[in-house]
Structures are given as C-alpha cells and as structure tokens.
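Up next, chain A:
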Amino acid sequence: MKNKKGTEVILFLYALGISVWLSIFLGKPLNPHHLIEWMFKQF
Partner candidate 1 sequence: MKNQGSPPFNQEDFFTALSARLGHPPDLIKHTFLLGEKLWATCIFLHTLIDVKRIETFVFEHLMTEQKAEKSRQHGMSYFQKEIPMSDITFEQSYKDCADYLLLGNCLLFINGEAGFLVIEAEDIPERSIAEPQTEPSVRGPKDGFTENVMTNLSLVRSRLRTQEFRVVKSYIGSKSKTKLLLCYLNDTANMKVVKELQDKLEKIKIDSLLDSAYIEELITDKPFNPFPVFLNTERPDVAVSHLTEGRVVLLTEGTPVCIIAPVTFFQFFNAVEDYYQKAVISSLMRMLRILAFMLAVFIPSLYIAITTYHQAILPTNLLISLSAQREGVPFPAFVEAMLMMIVFEIIREAGIRMPRVAGQAISIVGALVLGQAAVEAGLVSPAMVIVVSLTAISNFVSPSYSFSSVQRLLQYGYMCLGAFMGLFGILCGVLYTLLYLVSLESFGTPYFAPVTPLSFKDLKDTVIRVPWPWLKKLPSMNHLQRKRR
Partner candidate 2 sequence: MEQAILSRWQFFLLTFNVTFGTAFFIRPGGLIAIGKQDAWVLPLIGGVAGLLMALLWLGLASLYPQKNIIEICRESAGKAGIFFALLYIWYFIEIASWVTRNLGDFMQVVLMPKTPKSVFHMMFLLVAAYAVIKGINAISRLSEFLSPIMYSVFLFVGVVLIRDWDTDKVKPILDTEIWQSFWNSNSIIGFPFVEPILLLMLFSYAPNKGGKRIFLLGIGLTALALSLVVFITVGTIGITRASHLIYPIFTMIQEVQLASFIEHMEATIIIIWLFSIFIKLAIALYCATIAICHLSGIPNRTGIVIPLSILVAGLALTIHTNVIETMDWDKNYSFWYHIVFGIYIPAFLLLITFVKRRFKKNNGLPHGKLGGGIRNEK
C-alpha cells in the first residue's frame, strides 16, 4: 500500500518535471511566478 503511494508520488514528480521541460521545448515556458503575480494582483 505504502509502496504504491510512493511510486505514485515519484511518477507525479517525473510528470511535473517533464511537463516543465516540455513547456520549454514548446516555446511557452511555464512560469510559476506569473501565476503568483496574478494572484497578488487579485488582492
């Protein structure tokens, strides 16, 4: 059970990392700060 959760987390991390890299290769970098800036502007 625990082991399964572990693999999921690791796979999730891989997916996250690869998606960031994909976004770079596709020319639209995912910038987390833009999101944060947007959130700040809402306040």
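On how the list was made: all candidates are chains of the complex that A comes from, given by their letters.
Throughout what follows, a contact is a pair of C-beta atoms (placed from the backbone, for glycine too) under 8 Å apart; a residue touches a chain by one contact, two chains touch by 3 or more; residues count from 1.
All of these numbers come straight from a predicted model, not from anything done at the bench.
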Touching candidate for chain A, same complex, options 1 or 2: 2
Of all residues in chain A, those that touch candidate 2 in their complex: 2, 5-6, 9-10, 13-14, 16-18, 20-21, 23-24, 29-33, 36-37, 40
